[in-house]
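We show some of the complex, not the whole, and keep each chain where it was.
To keep things simple, chains are lettered A, B and C as they appear, and every chain counts its residues starting from 1.
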Amino acid sequence: MIRIGLVGAGRIAQVHARTVEAHPTAELTFIADPMEAAVKPLAEKYGVRYSLNPDDVFTDSEVDAVIICSPTPLHVEHILKAAKAGKPALCEKPVAMETAKVEELMESLKGLDYTTMIGFNRRFDPTFARMHKMVEDGVVGKVEQVTIISRDPAAPPKEYIAVSGGIFKDMTIHDFDTARFFLGDIVSVYAVGQNLDPELADTGDFDGAVITLTNSEGAIATITNSRHCSSGYDQRLEVFGDKATINGDNLRSTQVRVSNGEHTDAKDVYLDFFLERYEEAYAHELNEFFAAISENRKPATSIEDGAKALRIAEAAEESARTGKIVYL
Amino acid sequence: MIRIGLVGAGRIAQVHARTVEAHPTAELTFIADPMEAAVKPLAEKYGVRYSLNPDDVFTDSEVDAVIICSPTPLHVEHILKAAKAGKPALCEKPVAMETAKVEELMESLKGLDYTTMIGFNRRFDPTFARMHKMVEDGVVGKVEQVTIISRDPAAPPKEYIAVSGGIFKDMTIHDFDTARFFLGDIVSVYAVGQNLDPELADTGDFDGAVITLTNSEGAIATITNSRHCSSGYDQRLEVFGDKATINGDNLRSTQVRVSNGEHTDAKDVYLDFFLERYEEAYAHELNEFFAAISENRKPATSIEDGAKALRIAEAAEESARTGKIVYL
Amino acid sequence: MIRIGLVGAGRIAQVHARTVEAHPTAELTFIADPMEAAVKPLAEKYGVRYSLNPDDVFTDSEVDAVIICSPTPLHVEHILKAAKAGKPALCEKPVAMETAKVEELMESLKGLDYTTMIGFNRRFDPTFARMHKMVEDGVVGKVEQVTIISRDPAAPPKEYIAVSGGIFKDMTIHDFDTARFFLGDIVSVYAVGQNLDPELADTGDFDGAVITLTNSEGAIATITNSRHCSSGYDQRLEVFGDKATINGDNLRSTQVRVSNGEHTDAKDVYLDFFLERYEEAYAHELNEFFAAISENRKPATSIEDGAKALRIAEAAEESARTGKIVYL
């Protein structure tokens, strides 16, 4: 059993705690979060020890590996502490708010034999993972065009947007990773931002965007984002190749269709948000983390992946602000 | 060019007239119907001769073949006249109201070299025809179970029901032919009739029914009928075999899907009724008729097919009235 | 916390054990099964006590409620023991192999204040439950026709069929309950059995069937069964009413569609069998059992429901053997 220490006791930490507890080869042993009101009940729920000092996780002798769910500004510090402590770490995305910070981190990590996985959960979603496998298996042929539609059901509170780093870093970052998942490294970025929601006007952030990415072989990915979507969390992916086109559709809570005098075969609205839509993905992500530890290998998503997605996010922001294409 | 004489000037005659006129190898030359108000404008529309005496069609020297759209009670007489005149005939279903009449007809036809096709248009519907081809091509394997859902958008006027011969002869007759199209000859019939619509109660006819048919090899067809359906003309077919299951879906006027806060991927209601739903089928039916004439061969659907569908309809009526299985 | 004792350690017991362990208001405390090779590892996995004598579950003071997963011939005895011990019981279907046995059981239970739930899991499937809710909410209007397609991916071993009670009791029993879920009590049964699979010929059982059921208001349900289906576990339901038609579709492991030169929008095959297809249903079934206990009320499915489904199964067998309709 891999003994897990959790840094953070917020919403995503709670998801991971539950998944760890249900996992056959891992168990939760320790949780640390400065907010006692959050960490105490979570620790009690699973009958594990807790601390108000996150650093304790990295030094605890009964913690084999850590899952870092601290606020983004602390990610770099926590990744480094885990690496120095010789404890494999899974860190939520994004690695940092700026590429420069990630580069500093990578510099600091040089020479250390560390295992760090970045939580790009969508790579582990059964639908997207299956599509990636189909590409690897040659079903699609040469990938030429990737179309990503990614819309949130509703905008987050303005307070969140104020500190989130903006739409490209808090929302599109996942889509940038998905684009890289299918196209590899990106060489050019063109983004158009939208300010359509008057409620969000004074955040200074975009509430919609379309981004065009190219790789060095001339394949193109388009990402269409919105902070809102009337029918729920809209998460679709199309991969077009010379042999086939494959599509990943939205998930619904049931398989009911309704036909009446107004319409036919009407389905449920989409699963509402990421905890529901990517529930299985989070579990498979942990599977990969635990498997990488057991097999003593690098996990599927690295700090480099985090750095590259972040670099695209910065380029998208620059492109949307200047109206120019940014080359990486 | 095959010169066509039309017996009847009603709704289905108008459909055939238009299709004939648009056909590259046939042309309309003559229409006969005792109702001048119907036949005159139709004849003028296409610039052809007309008569108020249906018999004239069978003797006209410029008529190569006839399409019989007269009322059902006249079908037998008109088929016989066409056969004696040596003119190939396409006759709308049903051949007659009673099997006994069809048997008399077949007796009278003995020794004559006639070409008569019965208008079981659904066999020529692109979707159903393709499914049949798949069965012939072995895609489905051995056919084991056929499921037919067939519902009209709304009940016909009571006056129609009073003379139609009842649901099994006016509506299910098509489904019986579809069952035979996929299963061949039927050996047992069990029908349950429904009287759910109080408006139709005093017609003495059923307004819904479920019929179970078997063939001599143990394959089963179920037919589910209703005189009404909230979302339009509901015409679906499933053929289940040991290698595959194939489904034929309803048609819609557009390919639009709507997603909003209530539902997702909601499609149009179905094409409303048979003239719309089977528009292509009617055209392909005429193609087959004209092709059979040109190639001097028997058409795909014969008087025998009409007789057998009618025999099943009678058995269904008997079964629904007595609560007993009827063996053919 | 409701402390659960499990009778049986087989496949379905393992499903329930896992669900109980993950449940917030229940916990597993005891497992009994005469097969040490089965019960010991299961008990060890969850760190609970075990016994080779099933009767121990009913007398154990730390067991609040029992889940009966013993072989069908023992169900009646175990239900009675739980009732006498004052422990609420969830018993897998069918209650018994013959209606007579269930009637004896109900006689014996008279005067006892017992809580027994029968495991008709499909009522708790999110798709079917939602459809039932729609009917209750008036979305469908008056229910007129119910169409159930229910096909297993592959036939069970002959050894299983030899003791299963036959297709109607081991497989269709669920569909009979689904029909009752939507139509209430059934008054007539007509069944046609099929013997299409030569491999199963010497079992004397049917390997396919179509059953027509009616209720006292003239609504009809048809059930189409097969022991095999090329594309997996085929579980579909259509409820047709005067206001709407609602359909419940099959489940798949991903939402991928593939389009190429052969076909378009091709989806995954169906989830293979009942443990996968009804995984959520099993969990919701336990929710209902625990909720009924907590709220001190009768659970949603009763011994009477079990008895009635069994009675229909016997009627179907009789109908298929004699070729006659059976009235209940």
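Definition applied: contacts are C-beta pairs under 8 Å (C-beta built on N, C-alpha and C of every residue); 3 or more make two chains touch, one makes a residue touch a chain.
All values derive from a computational prediction rather than experimental measurement.
All together, the complex described by this structure holds 4 copies of its single chain type, of which 3 are visible.
Quick note on the criterion: only the chains that are shown with their structure count from here on.
Interface residue usage between subunit A and subunit B, two copies of one sequence, is largely shared: over half of the residue numbers at the contact are used by both copies.
Centrality by Cα centroid goes to chain C. Averaging Cα coordinates per chain places subunit A and subunit C 39 Å apart.
Rounded to whole angstrom units, the spacing between the C-alpha centres of subunit A and subunit B is 58. Residue positions 230-231 of subunit B each touch two or more of the other chains.
Across the complex, subunit B meets subunit A through its residues 230-232, 250, 252, 258-270. Residues 22, 126-127, 130-131, 134, 139, 243-251, 253-260, 265 of subunit A are the ones touching subunit C in the complex. Interface residues of subunit B facing subunit C in the complex, by the touch rule stated above, are 141-142, 144-145, 147, 149, 151, 188, 190, 192, 194-196, 208, 210, 212, 214, 218-220, 222, 224, 226, 228-231, 234, 238, 240, 242-245, 323-325.
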